[in-house]
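Here the complex is missing a single protein chain, while all its other protein chains stay put.
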Amino acid sequence: MIRNGKKNYNLIVGSIITGFILLLILVGTFYTPYDPDAMDAASKFAGVSLKHPMGCDNFGRDIFSRVLEGSRTTFIVAAGTVFIGTFFGIIMGALTGYYGGIVDEILMRFNDAMFAFPSILLALLFISLFGSGKYQVILALGIAFIPSFARIVRSEFIKCKNMDYVKNAKLQGASNIRIMFVHILPNTVTVLLSAIMIGFNNAVLAEAGMSFLGIGVQPPDASLGRMLSEAQTYLFSAPTYAIFPGLIIILMVLGFSLLGDGLKSEE
Amino acid sequence: MAEKILEVSDLCVSYECARKTPFEKKKSIQVLKEVSFSMEKGEILGLVGESGSGKTTLARAILGMIPYEGTIIKTIENPQMVFQDPYGSLNPSKKVGWILEEPLRLKGGYTDEERHEKVVAMLHMVGLDEKFMDRYPRQLSGGQRQRVCIAGALMLEPKLLIADEPVSALDVTIQAQILELLQRIHKEMDLSIIFISHDLRVVYQMCDTVMIMKDGQIVERGTVEEVYFNHKSEYTGNLLQSAGIDINS
Amino acid sequence: MDEKHLLKVTDLNIEFHDHIVPETVVYDFDLTLDEGDIVGLVGESGSGKSMSALAIAGLLSRKDMKKRGEILFEGVDLLTCERSTLRDIQGNDISVIFQEPMTSLNPVKKIGWQVEESLRIHTDMTKEERYQKVIQMLEDVELDNPEQVYNQYPHELSGGMRQRVMIAAAMICAPKILIADEPTTALDVTIQAQIVKLLKRINKEKKTAIIFISHDLSLVKQICERVLVMQGGYIVESGLTEDIFNNPQKEYTKKLIEAIPKVDRNKKG
Partner (left out) sequence: MKYAGKKVITMIITLFAVTLFVFLAFHFISGDPATSMLGTEATPERVEALREEMGLNDPVLLQYGRWALNFLKGDMGISYSYRMSVSEMVADKIPVTVTLTILAFLMMVVIAIPLGIYTAKHVGGVIDRIIYMINQVIMAFPPFFAGILITLVFGRILKLFTPGGYVSYQKDFFGFVGYLIFPAFAIALPKAAMAVKLLRSSVISESKLDYVRTAYSRGNSTKAVLYKHVLKNALIPVITFLGMALADMIAGSIIIEQVFSIPGLGRILLTSISNRDYPVVMAVIVCISLLVLVVNMVVDIIYGLVDPRISIE
């Protein structure tokens, strides 16, 4: 983490924040102070206290417990989205970038059209056809994210396939599949990693946005975006209800983007 | 008369230009125009020309890397190539050991130990020791990289090596060492070499025979002495003069 | 003060401070240059030849050259003078051409704009006068159709043409010193020979002093009267080109000269 005598603050701070968030999610998986869905009329809009570190919402549910569960949902959705996007993006980008030709031409035109499309719009289209819910959101965002990953992988493959080491491998008799996935793919890791970081952040923001609109994750699953949309009504009376879920989203995104920047300058 | 290992006749190669619209007619540029020559076993053939003369295309056609018209008869198996840019021809994400073992893995039939032994032997052959196996290409100097490239090309013990500007990215003193290495393996491994270069001095030192190319055609072909001191074509004279070579010395 | 030399560099040291320990790339570099001289700076990569040249052109950060030494141009120390004085000299009295004409030209500006830039900065010429001057200069570096080239972009020209454009831009204010940093390395031999001929002509006709930097000894031998051989940041040997080639004193110089492949009829008996 130290290079040329200068500390890589991005990497350090990014790791700390991301570590903290991952810890929260991990803890939240096994233990929450209260049942996130348990309502308690007595502690309705309870303020910040030792009993309720982030206060309570309009049904008297413990916000901290709900934030723990909500961040897990958000994280799972984002991770699933990025996985789908990366997996199919790599396959599509590798094949089109490596082989080129008419299939590449058509797929890329299609890709360009999809890419020009804001991913949230595509996800909305999908949701309006297939309904809302956690898995629908993962699928919708995942599909919407494929073009951007495919584009990145494709351009890396185009760059690499003209390199002499690829020609050399071909000359030595390596098969196309081997060249694509053993020789070229490892060289795209740096670029891919930073794309994954950015993609993850976009997925977090998109999921939060969709759940905020009420067309993302559905109850009983808690989600940070949903909490924010519920909190909006009680903004003045219970500002902590909105601020804490918002803060967690910001930290999650901030951590990954600092980490991404840090990794990039480490290269 | 030594045996012929390579015979090229009426070789034509053309590249298609990218079309601007799908309606446009396909255009193509002819890069090689009816090239014919042959090469003998043990020969070091210099291939000289300026950029765009088609020398690299000729090499690729011989190696079967691009489609061509005409005939190429090779009596030797799996010729290998050494590229100009030692930075680009080594996979940056792999260690030297992995890179050198790859041809053996692809061929198959070796155990892990055999592969390892062969790589170590080859590293010694090109003047490096086995600790280089665990290094990445970016940790090597330009000269060391080019040695690794040569080692990689020799792993399958080819009888023909095509070296495309193997020393032009290197400093003069390193250049001299690599040329010496090529000459040594030429003798020790009974290797024929096609040596592509734009540098007439290097070619003179390195090669037995030389072929001057211009615009996809062979301008002149002969032993270096013939071509350098008794050239028949004006273009050759122009090249020699441009390089500041005084042929009367 | 030594005012009779056009350029006098003494004890130039260059250190880079990117790392914890400063890295010295040039030690105690000395050079004198007079009107009409052509001096060669020869060495392998990392020898410090380009860095020395960039220092003379005022293109290095002054904090990297603080250790000691001076660069006197007509008596003015370029390392300590006002920045504006240095800028007045750059492009006007001292010009540079670089190895890669493609990347050294601004990709989104027309050739004419780039060639006349020094005129815009250093003279009060009108637009029309500048245009005439640029056309004349483009003709002077033997470019066909200067009017057409004026309106083209760098990517529309060939490598040789680009280097001619670079020379035109460098020579437009008739500088006293032209620094040529590996100007022909990226070019084909025949083009290389043409560029070398052009530089020689400029030197003869305009009395411009040239510092010619190259890794190619045989090329330097053709062009330069004097030569400085550098290695690892030091000047190993300097003197008249003829003396150095015929009678090298230092081991390294000998090695360099030996490394040039010889073309000699009796080689292979």
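Things to note:
We call the chains A, B and C, going by the order they appear; numbering starts again at 1 in every chain.
The rule we apply is simple: contacts are C-beta pairs under 8 Å (C-beta built on N, C-alpha and C of every residue); 3 or more make two chains touch, one makes a residue touch a chain.
Everything numeric here is computed off the predicted structure, so don't read it as measured data.
Within the entire complex, contacts from the absent chain reach the displayed chains A, C. Only one of the listed residues, C:A57, C:A209, C:I244 or C:I257, touches the absent chain: C:A57. The omitted chain makes contact with just one of the residues A:L107, A:V191 or A:L205: A:L205. Screening C:D18, C:E156 or C:E225 for touch with the missing chain picks out C:E156. For the chain missing from the display, the contacting residue among A:T29, A:S175 or A:Q232 is A:Q232, taking the whole complex into account.
Only one of the listed residues, A:L124, A:V191 or A:L263, touches the absent chain: A:L124. Residues of chain A that touch the chain left out of view are 109-110, 112-113, 116-118, 120-121, 124-125, 127-130, 201, 205, 208-209, 212-215, 225, 228, 231-232, 235-236, 239, 242, 246, 249-254, 257-258, 261.
Residue-level contact of chain C with the missing chain is found at 54, 57-59, 87-92, 95-96, 98, 100, 103-109, 117-118, 121-122, 153, 155-156, 166, 169.
Keep this in mind: only the chains that are shown with their structure count from here on.
Distance between Cα centroids is largest for the pairing of chain B with A.
Chain geometry summary: the mean Cα position of chain B and that of chain C are 33 Å apart. Averaging C-alpha coordinates per chain places the centre of chain A 48 Å away from that of chain B. Of all residues in chain A, those touching chain B in their complex are 163-165, 167-174, 178, 183, 186-187, 189.
Residue ranges of chain C in contact with chain B, taken from their complex: 44-45, 188-190, 192-193, 215, 217-219, 221-222, 255-256, 258-265, 267-268.
By the touch criterion given at the top, residues 63, 65, 78, 80-81, 83-85, 88-94, 102-103, 106-107, 152-153, 156 of chain B touch chain A in their complex.
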